[in-house]
Structures are given as C-alpha cells and as structure tokens.
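Just below is one structure, and these are the notes that go with it.
A single protein chain has been removed from this complex, and every other one stays in its place.
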Amino acid sequence: MSRPGERRARLTPYVFIGPAALLFAAFSLVPIIIAITLSFQDTQTLGEGEWVGVDNFAKLGSDRLFRTALINTLVFTIGTVPTAMAAGLALAVALNRPLPGRGVLRAMFFVPMVAAGVVVGVIMSWIFNVDYGVANNALAVLGIDRIPWLTSPNMAMFTLIIVVVWTRIGFCMVIYLGALQSIPSELKEAASIDGADRWARFRSITVPMLTPTTSILLILNVVFSLQAFDVIYVMTGGGPGFSTTVLIQYVFRSAFQDGQMGYAAALGLVLVGILLVFTLLRQQASKRAESFL
Amino acid sequence: MRPPDPSRRQILAVAGISMAGALAACSGADTGTTHLRLSSWNIPTDLDSYQAIADRFVEDHPGTSVAVEVTTGSFHQWFITRLAADLAPDIIRITPQQIGRYAANGSLVDLTQAIPADYQEDWSEPFWAIGQRENGIFGVFQHTDNFITFYNRSVMEQIGVHPPTTLEDAWTWDQFLEIAAEVKKVTGNYAFSYGWSGPDTAYRWMPLIYQNGGAFLGEDGLTPSMDTDAAIEALAFGRSWYADGLVSPSNMSKSGGGHVDFDLFTTGQVGMALTNPEAIAAFDEAMSGEWGTAPMIRNVGEGSDLGGNALAVTRSSREPELAAELVAYMTSRDNIQEFCHNGNWIPSRTSLDAGDIGYADHEDVMQQFIDQGTTIPLSMVKAQSGEYFSSLNAVFADYLDLCLIGQLSPQQASAQMMEAMLSVTTR
Partner (left out) sequence: MSTTLRPTAPAVRTAPVGAGRRARGTSPRRWLLVAALTALALLMVFPLYWMVISALTPGGQSQSSEFYLWPEAPTLSNFGEVFSTQPVWRWIGNSLLIAVVTTAISVCVSLGAGYALAKYSFWGKGLLYTAFLITIMIPIQVTLVPSFLVVARLGLVDSPWAVILPTAFDVVGIFIARQFMLSVPDALVEAARVDGAGEFRAFFQVVLPTCGPLIGVLVILAFMARWNDFLWPMVVLQGNESLTVPVALSTLTNNPAFASPWGAVMAVATITVLPILVVFLAFQRQFVQGISSTGIK
C-alpha cells in the first residue's frame, strides 16, 4: 500500500504536464487522428470518403509533380538551413565582443523576424521585381544589368532562399549569442594559454560546446523551411513553371484547389515521416557526438 | 437524498429555461429574429452597399436581421473549412470560376423557387449560365467586368495610330502585333502588359484561345480540347509576346503580388495594357487624362475575361428560403443599379447601360466595358464555371506559364496540358 506522499509524488508530473496534454489531446491529437484516417480515404471536399487503403500513398509514387516538389523542397531546405545557421553563428561571434553600438546592431539583425510571411512576400516581390524593383534600380545606378530575380526559373529559387535566410538569420544569431555567452571563459583562456590560436580555439572549444544549440536550431530551422508557404506563394506562386513549387504548397493545392482532402493528408503524413526520420538521424548523430565530449 | 420539493423543482425549471434563454441570447441573435449572414470581399464600399440593401430587405421582412462579413484569406480554404463544419454564411459572394465545384457537389442551394421568372430575360445567355444548371439555379450573377485595351495617349500619338472605338473595328492579332512593335520602340522597354493578378487568375488569358476559334473544354463542358490547331496557335501567339520582348517576364500568371500590369503602365514601361476596370482608378491617380481605351483585341472570334461576382446560398444556411429571397432582392434591377453605381461595377443585367447606372466618372469607358461583355463566349463561361475548374485553372496556369517562358513549345505545352486536364476530368 503506497503512502499518500508517494502516490502524490507519482501523480505530480501528470498535474504539471496536464494542461499541455489536455490542450494537445483536444486540439492536436484529435485533428491528427482525423487527418490520418483521411489519408486512407478518397475524400472529395465534402461528405463521406470511400476507404481506399494505401491508394493515396501509392499514387504518390507516380505523381510527377510530387517528385518535383520533393526535390525543390530538398534544394530549398539545404539552401536555407545551413546558410542561416552559419551566418547566424558568424554574426553572433562578431557581436559577442564588446563593440560600440552592438545592442543596436543586434536588434537590427533580429528585426526581420518580426514580419509575417505574407508581409515579407509582398515586400520582397516588390523589391525584387525585375522592371521596377529597388534591387534592380540600385544595380542600374551602379551600372549593372537588371537581374531576373524572380522571372528566371534558375534564379527564382535562389532569390527565395535569400529572402528566407534573411528572415532567419536574426533568430539563429540570438540563440547562438546566448549559447556563446554561456561558454565559460576559463575554457577559452586555458586553451590560449596552451598556445592554441584563435581559429583552433574556435574549432575545438567553441564549436563542440555549441553542439546542443546547433542541434536544436537545426531541427527548428528544418521544420520552418519545410513549412514555409506564404512567402513562396506570394512571391512566385510556385513558378516560373514548377521551379519553386515546394511540398507544402502541393499539400495546400491538393487540399483546397483540387479538393482532394485524402491525398493532401497522405502528402502531409509523408512530410511528417521525412521530418521524423531526420530527427532520428540527428539524435543518433548527436548521441555519438556527445559521447566524445 | 430527498427529492426536491415541487417549489424547488419549479425554481430549477425556471432557472433552466432562463439559462437556455441567456445562452441563446449569447449566441448573438435574439431568439425571436431570423438572422442571415452575407459574406463579401473586403471592399469597404461594397460592404456598405450590401448592408444598405440588406437593411431595406429587413424593413420589409420584420423579425429578420442581416449582417455582412468578410471572406478571409484564400477563398477555397475558407469556404471548404466552413462548409465542413456547417458554418458557412447564408449567402456568399463568389466568382464564376469558383462556383462550379460547389454548385456540383451540393454545397449550394437551388434558388429556383425564389427567382422571379422574368429575371432570366434580363441576363444574356452566358451570364445566366454561370448559375444555371440542369438541376436548378445555384447562383445569380450580380456584376461583371472584363478586359479591354488601355493605351497611353502620347505613345499612340507618337506612332501615329488612332485606336478603334467600336467592337467591329477592334484590332486583330496581326494588327496588334504591328502596333506593339512600334510601341516598344517608343517606350524603349516593352509594348504592353496583361492583367493577371496572381496564380489564381491564370484563367484571364483563356479568352485568347477563344479569340482564335479554339476552346478550353468542348461543347459538353467536360472534354479537354486544348489539342486543336486553333488552341496551339493561340499558345504560340502568347509565346511570341515574350520571345519578342513585348511583355515583361515579371508579368505572368504566377508572378508576384499586386498589379504588375498597372505598375508597368504607369511607369511608362509599356504603352498599352489589356486589363480590367480596376485600372481606371490606378491610372487616374498616376496619369489622369493621359490614357484612353479601345476594345479588347480579337482574331477570328472575340472574347474577353469573365470577371465579376455572383451571389449564392450555401447549404449551411438554416433559412435557405429567406436567403434565396434576399439573393433575388439583391439582384433586382434597382438594387443592381445601386450597387454598381456605388462600387463602380459593371451590371450583369442587359437592360442597364452606363447611363442608367450614372457612373461618377468615365461613363464612356464603362460603356465600353459593358459592350465588351457581350463578346464573352458561352462555351468559355460553361468551361470556367464547370465543376472541375478549380483544378483545371491550376493546370492551365502551370502549362501556360511553361509555354510563355519558353520552357515548352506550344505543341508540348498543349500535349502536357491535355494530359493533366484529362487526369482531372477523369477523376
């Protein structure tokens, strides 16, 4: 027979996590379950769907647009995530030293984060307009030819990557700044007394100490990149051609433009699958990395 | 536990009833009045117009109330979600390109009972076909717009051209290309712009297929027919716009937000614009008096964009008969006249011309739009208001763009478009 104290101790974590679990159950779990059941049905916009088993997933295999969207998404993610993180780290390191006006500078780098995707998309499509955008106007003043930022299938993805990296740098910078400030300075001093130069210090002390931060930022940034919809849709609508059609947009199109709820749900689950696999791999990698610390 | 004595039971009953009443009151409407919701896009003048007309309706129907609300975000996303939870507004304002799917799958209510028999006579066959189906009337077309040719007066003077004013004299494709080449020399940039405003509006280019005698879907409104020579020629015509530098590559269906076509015109980078009446306000603000209008271009056939909105009743409505009555009221001759006057819209009714509406400005231009509306082909209307059009529009956007940028030849674009269209219509 457990004493009241023990029983209470066993129940307390549930009380603490209770509100979160409750909200999760009502507003996340139920919809997710509904979405999963939808993915096995052939549901048009309304009404009952007929059960088709794994047909939706099978259709994915032969869907050319799905393959294109997948590749585009990969390119987009690989273009945005390491870039934003590396740039964020560089800025964090630079702004970690006692520079005049660094508070203002930090704030200025963080500012792009506050604008919502739609706003960013609208402004950027204006700025990068090939005929009258500020970017090309400025280049014209410098005597450089107008660049087809969003009108060339090859450039468009590049421009999108620039824009999304622009929105993310500040976040990565701030997180890294905080992490850098928690690295005990004794470690760095000890290393420099041992004769290590700055680059070696950075590589063998700072970077490993930042590994957990890097891990979390990696996950968050990958999730954000895979779900970046508004900016892309507003700026290019997935064009020119299919060059910037990404998976999340294909989900939106299937669900609401085509009215194929079941197929869209299947697509969504594939997206989740990819992310889960990625998370698992990351966990394995970081477990191995931590074993070296 | 002792059962509550009668007096307590009575108290409980009264409490229960008053609570129910209180809850009902909290739900936003008096338990006595019938409440209708009407949704529209967020254009302040229109919201006011709708409310004013609705208020008069309420006066004639005591015990009712009508509230106007706005559609948020992407239309299909908003509407499908609302319908799924049975919470769509009673009446929606919907475009001809959006109505097809919902008229076909039972999301809209048949209005035949409420629509007076003489209404149909005052709408042209294409305009009535937007809401008319074999099994009922699912929407009434309230106002319309389309594309005509805007031009920069000084550019036309410089090249020595007098633009036509009547539909019969409208420029043919060949004439238009010649003039465009001259315009391009004057502007030093491009020749003209086309009035898309986002990937959802790809259909605005479809009239050119019909101008060449082709069709997007066959007579039955279901069979893809983009593989005809006429259609392929039209695609080639479109491609030449970009190959010859007549239109800016930033001016395509999928490219950037806002109205690129207006901006190019007002900044002098193009001398002509094929676009809709929204241009009038923009051009007046930037270059008042320096622009003029001519009919939409044509070839062997005529055609112009099918713009405008219809009113329909959704199946979420708890009072479909009343809502249908309101739709009929809103689309009466007087109320359409008032609505179009306030909002500078073009009436869907044939018996109303620019003089009847009494536009504040540019009456002649508005009359041109009204006349141009008669060139919209019935088969295009049926195609665009058909049940698959939401998907077909996306397909059209995809392959039209690929053809226009030159990634696919017109033949390839036509073939791939047909393939994609077939996969939609045989779903």
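The chains carry the letters A and B, assigned in the order they are written, with residues numbered from 1 in each.
Basically, a residue touches a chain if its C-beta (ideal position, glycine included) is under 8 Å from a C-beta of that chain, and two chains touch if they have at least 3 such contacts.
Just so it is clear, the model here is predicted, and its values are computed rather than measured.
Participant: From the list A:134, A:190 or A:281, which touches the chain that is not on show?
Facilitator: A:134
Participant: Touching the absent chain in the whole complex: find that residue among B:178, B:244 or B:278.
Facilitator: B:278
Participant: Applying the definition given at the start, please give the residues of chain A touching the unseen chain.
Facilitator: 8-10, 12-21, 23-24, 26-32, 34-35, 38, 83, 86-87, 89-91, 93-101, 103, 105-116, 118-120, 122-124, 126-127, 131-132, 134, 137-138, 140-141, 165-166, 169-170, 174-175, 177-183, 185, 188-189, 198-199, 202, 209-210, 212-213, 216, 220, 223, 226-227, 229, 234, 248, 251-252, 255-256, 261, 264-265, 267-269, 271-272, 275-276, 279
Participant: Applying the definition given at the start, please give the residues of chain B touching the unseen chain.
Facilitator: 41-44, 47, 67-75, 77-78, 80-82, 84-87, 95, 97, 197-198, 200-201, 257-259, 262-263, 266-269, 278, 282, 285-286, 307, 309
The definition used in the following text is that only the chains that are shown with their structure count from here on.
Participant: Roughly how many whole angstrom separate the Cα centroids of chain A and chain B?
Facilitator: A distance of 36 Å separates the two centres.
Participant: Where on chain A is chain B touching in the complex?
Facilitator: Result: residues 44-47, 121-122, 125-126, 129-132, 148, 150-153, 233-242, 252-253, 255-259 of chain A touch chain B.
Participant: What residues on chain B touch chain A, complex-wise?
Facilitator: Residues 74, 76-77, 80, 83-84, 101, 105-107, 189, 198-199, 248-250, 252-258, 260, 263-264, 267, 269, 390-391, 393-394, 397-398, 401-402, 405, 407, 424 of chain B touch chain A in their complex.
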